[in-house]
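Beneath this line is the structure, given in structure tokens, with notes to follow.
All protein chains but one are shown in place.
Just so it is clear, A and B label the chains in written order, and each chain counts residues from 1 on its own.
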Amino acid sequence: MESVGLFPVLALSAVLFATGVGGVLTRKNALIVFMSVELMLNAVNLSFVAFARHTGAVDGQVFALFVMAVAAAEAAVGLALVILLFRNRVTVSLDDLDLMKG
Amino acid sequence: MLALIPALPLLGAIVNALLNRRASRVVAGGIASAAVGASAILSFLIFFQVLGNHGEPVTQTLWTWMQVGSLQVDIGFYADPLSATMMCIITGIGFLIHVYSIGYMDDAADASSVWRFFVYLNLFVFAMLLLVMGDSFPLMFVGWEGVGLCSYLLISFWFTNTDYASAGKKAFVTNRVGDFSFLIGLFWLFWALGDKATMNFAELRDVVVAHPELVGGAGGIAVTAICLLFFGGATGKSAQIPLFVWLPDAMAGPTPVSALIHAATMVTSGIYMICRLNFLYVLAPAALAAVATIGALTAFFAATIAITQTDIKKVLAYSTVSQLGFMFLGVGVGAFQAGFFHVLTHAFFKALLFLGSGSIIHALHHEQDMRNMGGLRKHMKVTFFIFVVGWLAIIGFPGFSGFFSKDEILWLTFITPAFESLPLGTIMPKVLWAIATATALLTAFYMSRLMFMTFWGEYRGGQGHDAHAAPAAAHDDHGHGGGHDAHGHGAHGHDFHTPHESPGILLFPLLVLAALSVFGGLLNLPHWMPGAGWLHHFLHPVFEHNQVVFPHDNPLEFPLMGLTLFGVACSVGLAYSLYVTSPRKPAELAARFKALYTGSLNKWFVDEIYEKTLLTPLMTFSRQVLWAVVDAQVIDGVVNGAASAATGLGRLHGKLASGRVQAYALSIAAGAALIVTAYALGA
Partner (left out) sequence: MTEAVLFYLFSLVAVVAGISVVTTRNPITSALSLVVCFFFLAADYVLLDAHFVAVIQILVYAGAIMVLFIFVIMLLNLREDAPAPLLELSRRGLVGILVAGILGTGLITALEAMPDPGPLAPVTDEYGRIAQVGAAIFSGDYLLPFEVVSVLLTVALVGAVVLAKREI
């Protein structure tokens, strides 16, 4: 990777992150929003791994592993919530969920 | 131990307040009396301790109340001869009046609220003790305001009667005027002393004595103004011109309250304060002259009103104002001990007279109009006897307590050298003496009138108010008013025509007070008698900075005393001839001197003048400007504006809270974008 350097990896991470943000902000389907969040998490993971490679220490990779574990937990709970939501409202459209309206 | 003295009445008040309706009249009264009684015993112990120490004060500091810069104010108590004497008066007479109240407040209509009465009464004793025992201005001021509050609460004790409630308000507001003056004086004094400022009386005295130049030196403008401002506070609390108007109305309260607060103790706190600050007043002869002049004028003025009043409590109220004037005259001419001695004797005989009148009122079921009394000598022998004692004491019959104190004030006024440094300083004492002597004669007249109208002749009760030729215009407040009055008459209608003697619980305190009224004079016999001036010597440490020296070798002393006594005798004789031998005469005289009579009967229209010159413009200004413009538009505008601004903002904010999770996510993302952009641009 010496011929590539750090910058392109981080740029890829930024692009993926921004794509995820765009998905979170624009899609109505809760599952797709959820997947966009996963995309953002992976973008961050990429940064961790890139920095780990840059410093030569392995800590960044350990962090990436932790993020994956937390993402797994989050996916389990989040998907359970989506199921619960669908069972009660027969929709997964976020636009229909405004019970917290002030 | 010192702190227990005010603490016990406070404890009594708290216990009664917690028991409230559960405590019957006897229980509540018993608790209250026991608290004050225990306090009285401790007070006498302290008094004898101070006496044994030759006037060395007993002090106790509980804790530091506040500390600001170099100024430290403690919760500390201070019993020097002056305080110790006041403590004995307050708790001693207070105890008697508490006991008396148990018997007096037996009206069925009050049964559910009598605990409140005793709570206030105990609270009053607590505040009054704080006033005289506090070792610093702030503590004294707490007591000063506390007694004002209790006075207000007790005057309007029967608050369902609108007149009584507004009498309480009048007392409170009038006192505020005086308190304002007091506070300004205090601030000025504090400011003048600069970095030597202290609020502690003992330290203050040392500072002022050591550095009189801080307050402008002897006769300086600053000290004169400060003393006058303090005196302004005293005119409010002690009912002097121009703020005396509240005291006669304060008779709306139950009679024991009139005796304790509006005769024996609270109203003398102005004199106490001037005595306490004597080291300041002796530096300001002009202020002393003002005190003496106001005192003499008030004494005379109130006496002229007392002559025509028909309500027995009103007569006593104006008499109190008049006697307070005497006390101020005494301290004003530099005879602090004489003035204070009159506080003492007046507390005895005026409490006696008030409680005696209470006994009559109680026996007649809240009848206070003397035109409906008469002949009570036959029906109420004990009350009559104690009234005679009080009467002889107040008119200054030789040998009774009032004789010694009043005569001492008259004589010392005549010879005082206190005003020699002032213009007209040599004439002034003589003029003041003349006014005071005239007042003494008037006092003898109206008190004799009261006696003769009440106890001589035939009982006139139940014959309607036209028995006497005087117009019924001034007769506007008797009994509890309204339904209360009707109740009292209805419940006891069967014996309305036969006044009966009061029960023992009312008579016992009266007898004690009667004994004190007779023998109280022994405490301070004049200088030509053996064992003279005991109180004078006892109080001397308090007044050691008083430079006014009264000469003892004036040949005029006994002739003047004889003149006064002769005048008093003539006044009594005149009253006897007018009200006993020819009862038609007063009406004829009233008709002949109609202007004078109407003026006196209507209290020289002072209330009406205040109403027209002060109250009406103030009310108009308040309604038209302060209420209609400042309050309704400016303040309400600001308040309502703030409220509607908050509502508008809230509505705007509510739009942000759409409840949709992506709207919130958008905010987060926008914030992140903003931060990242700022970072990117900055880097």
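Here is the rule we use: contacts are C-beta pairs under 8 Å (C-beta built on N, C-alpha and C of every residue); 3 or more make two chains touch, one makes a residue touch a chain.
Please read these numbers as outputs of a predicted model, since none were measured by experiment.
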{"item": "For chain B, the residues touching the chain missing from this view", "value": "662, 666, 669-670, 672-673, 676-677, 679-681, 683"}
{"item": "Chain A, residues in touch with the chain not shown (by the definition above)", "value": "1-12, 14-29, 31-32, 34-36, 38-39, 42, 45-46, 49-50, 52-56, 58-59, 61-62, 64-66, 68-77, 79-84, 86-87, 92-93"}
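The working rule: only the chains that are shown with their structure count from here on.
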{"item": "Euclidean distance of C-alpha centroids - chain A vs chain B, Å", "value": "82"}
{"item": "Chain B - residues contacting chain A, complex", "value": "653-662, 665-666, 669"}
{"item": "Residue ranges of chain A in contact with chain B within the complex", "value": "21, 24-25, 33, 94-95, 97-102"}
